[in-house]
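Only one protein chain is missing from this complex, and each of the others stays in its spot.
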Amino acid sequence: MESNFDVASIRKQFPILEQKVYGQPLVYLDNAATTQKPRCVVKRIEEAYFSHNANVHRAVHLLSQQATEAHEGARVVVQGFINAAESDEIVFTRGTTESINLVAFSFGEAFCREGDEILISSMEHHSNIVPWQLLCERKKMVLKVIPINDDGCLLLDEYAKLLGPKVKLLAITQISNVLGVENALGPIIELAHKQGIPVLVDGAQAVAHRPVDVQALDADFYTFSSHKIFGPTGVGVLYAKRFFLEKMPPYQGGGEMIDQVHFEKTTYNQIPFKFEAGTPDFIGTAALAEALRFIQKIGMDNIHAYERQLTDYALKELGKVEGFQLLGNIPDRHAIIPFQLKGIHAYDVGMMLDKLGIAVRTGHHCAQPLLERLGTGPCVRASFAFYNTTEEVYRLAAALRRIYKMFN
Amino acid sequence: MESNFDVASIRKQFPILEQKVYGQPLVYLDNAATTQKPRCVVKRIEEAYFSHNANVHRAVHLLSQQATEAHEGARVVVQGFINAAESDEIVFTRGTTESINLVAFSFGEAFCREGDEILISSMEHHSNIVPWQLLCERKKMVLKVIPINDDGCLLLDEYAKLLGPKVKLLAITQISNVLGVENALGPIIELAHKQGIPVLVDGAQAVAHRPVDVQALDADFYTFSSHKIFGPTGVGVLYAKRFFLEKMPPYQGGGEMIDQVHFEKTTYNQIPFKFEAGTPDFIGTAALAEALRFIQKIGMDNIHAYERQLTDYALKELGKVEGFQLLGNIPDRHAIIPFQLKGIHAYDVGMMLDKLGIAVRTGHHCAQPLLERLGTGPCVRASFAFYNTTEEVYRLAAALRRIYKMFN
Amino acid sequence: MSINEIQDNIIQSFDEIEDWMDKYQLLIDMGNSLSPLDEQYKKPQYLIEGCQSRVWISASYKEGKVFFEAESDTVIVKGLVYLLLKVFSGRTPDEILKADLYFIERIGLREHLSPNRANGFTAMLKQIRNYALAFKLS
Partner (left out) sequence: MSINEIQDNIIQSFDEIEDWMDKYQLLIDMGNSLSPLDEQYKKPQYLIEGCQSRVWISASYKEGKVFFEAESDTVIVKGLVYLLLKVFSGRTPDEILKADLYFIERIGLREHLSPNRANGFTAMLKQIRNYALAFKLS
């Protein structure tokens, strides 16, 4: 099945995959939590530290100039990766969570007041719930939630009913981190825009799995984390249309984000710097750019096609395992398989998989409301990246068979 | 002068110092902006990525357990480094700037209201000015500023007069990033505490140069950045006394910082996690711990003593250079020398130093109000780390002589 | 048998097993053999909520000794609970408070004590000590 895509040679780029765990070769299926890094990304970090490490912007020396070029160059790489109209629309943050908090605060200050509503969906990650709860609390606003059906799919007519003049923003995930379902953002965003409502898309689970074009989506805000797309920890991206970045007040204050500071009056730098207070993680951004170049070379379409095959294969193989119960009933899953083994606590399944060298995640996956809605309690989540293989899926299936026996 | 401290062998740990710039061996004197990294720190990053990279907390598999141990272990290392009473009092942030913004927001929400005052000093970095301005604007509070004298020293009696029941917090730097002067935090904090006013200490310029003991200082908040103390970019520390962390509401919302999430009501995790929303930079924290261990091995007292000698030597040598004008008149400088060359714009000096291989910073150093107060306009700043040498200082002096001639 | 003798016994029975899966099979078997906790104790005041699993624990004090009963919703934690009760149940408060708990580490189950393991197990250990202290002072 791996035509056009040589997974063996790709795996060689990821040294951690050669690791053994409890004497077993590691099978890393916790990619939705964080992804592994290719050699070139770590090499880029080393190179940056040892050849042009200096604080960026405003300095007159060569090292700083090189560091700034790497950092600002990364902005252009990110712009290209998600096809933003301008690199000024790319704000670097600490991660998806901070990106969303930034918008919740600054958009809230600029556009929201008491009684207004924010709309989210039932399948959001906590990071796309709690910032809005905090905003609603601070501004006495109301958080409304688009319901899903028992299959785990968004109820689009309910969504349409929730729209209205009080809704100031829709914040919605592109792909659910539990179910792997992709929301139909095209019509969803179109509907919101018809009523003049801007849309924030949480792309944390999407960017590593499918091509993203923020202009084609017409997303007003788009967020993702570097560590979930083969880049370093500690870096995130907020894309926002110029219009909003211009209108929103700064989030944090400090160095870099100012124009002039006086005790009486401070003026702010232009976008995107207005939103980047303090020394940025300029090594992290350079390494993120390297990660994006790496996957662009492989090709997002190739990755998407390969993962689709792998996911389909997994659904077929795992479906044959006694006691295997898949969560949700979704036409098309993006590299995420949530399940339970009948009668066995997810924690026990995860613990035993670990002893067999297989890393999965168990629990509520930072999406308690979703699991409550589905009424399932904690579940196991196997999530893939393009370096996973059919052999690994096979090992997962075999392990689950063995575990099922152990507990029964 | 280098008894007890072998700078040659220390330099070998910092590969970037072997770099050439415009054909000249690099003399890196921009350490107050960011510091260089020893091999072990970059090695630790590589090791972490290639042997135990996994999202921390709450997972059942071995990699995640190892990553969590590294991350939480780093908290204990930081605790030890600044002698905090508990590791729960260490909050990881993106940098000093974010640490201060966190306090400005959350302390502000918990303890401040209209008409209250925040006290800062005239020599603060923008990162310890603008967050308070934003708070004061949001809450209709008043920002008060402790003046300095023409020498660049804090006016302690003026300070005493500014204290009062309306003051909710004093935020002050330990060492000025422009002048290198250290404030007398002992009596300053005592005075504030006598009136029940908590104190935030900006330690960004202190931690790499002198031993810090937050309990001895009795600081209520203490902040610093990893990248300024030989650690990676993108990581910062906020120390706060348990009392305040317990009382303060969360800053950002999302994964990690929650206990239970329901659409109706969300409860928060215990400290320090309540303040750490989203996936933390767990690789960064592990590398910061490595940096701290590295300098602990060398010994902070040794570093302090060496840098004092180097600074004294520099003041003597540079004082002999025609046109050299030192900023401020301070008894004791911490590895920072701000100056101008008579009649030559700081930018021109910095540009020419760069061509001679010497990296310094020029401009307002993110402390516009201080330079305005001193009435000097932009200046040049040479700042040292313990890997700098007397030869390098000598090269700086020689370069300044040459530059002075070029422009005259 | 002293607390340490029991710990040593436990260590020995696990030491005889080489394979990780077999060790855990033993733990699972122990978990399955744990007598269920009376429903009256499955209430919030007896609950220790981990992030992934829950433990209920109750204690009684008879003739200077503390008796524990406990349960969990996961079998592996139940196995750990089984071992803990074996070590601690029926001991005097002083024995419990002075005990040096080393068997978990030694049978290779240290992971359950790590800050990563939000399974309520560490909290349960603390709760056992709290009970002992409370009975001692009562």
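Order of writing sets the chain letters: A, B and C. Residues in each chain are counted from 1.
Quick note on the criterion: a contact is a pair of C-beta atoms (placed from the backbone, for glycine too) under 8 Å apart; a residue touches a chain by one contact, two chains touch by 3 or more.
Keep in mind that what you see is a predicted model, and the values were worked out from it rather than measured.
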Could you tell me which displayed chains border the chain that was left out of the figure?
A, B
Full-complex touch with the removed chain, picking from B:238, B:346 or B:374, is B:346
Residue touching the undisplayed chain, where the options are A:31, A:53 or A:68:
A:68
Go through chain B and note every residue touching the omitted chain.
22-23, 344-348, 351-352, 355-356, 362-364, 378, 402, 406-407
Hidden partner chain, residues of chain A it touches
56-60, 62, 64-65, 68-69, 72
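Assume only the chains that are shown with their structure count from here on.
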Using the average of all C-alpha atoms in each chain as its centre, how far is it in Å between chain B and chain C?
46
For chain A versus chain C, what separation do you get between their C-alpha means, in angstrom?
39
Taking the mean of the CA coordinates per chain, how far is chain A from chain B in Å?
31
What positions in chain B touch 2 or more of the other chains?
58-60, 62, 64
Multi-partner residues of chain C (at least 2 other chains):
51-52
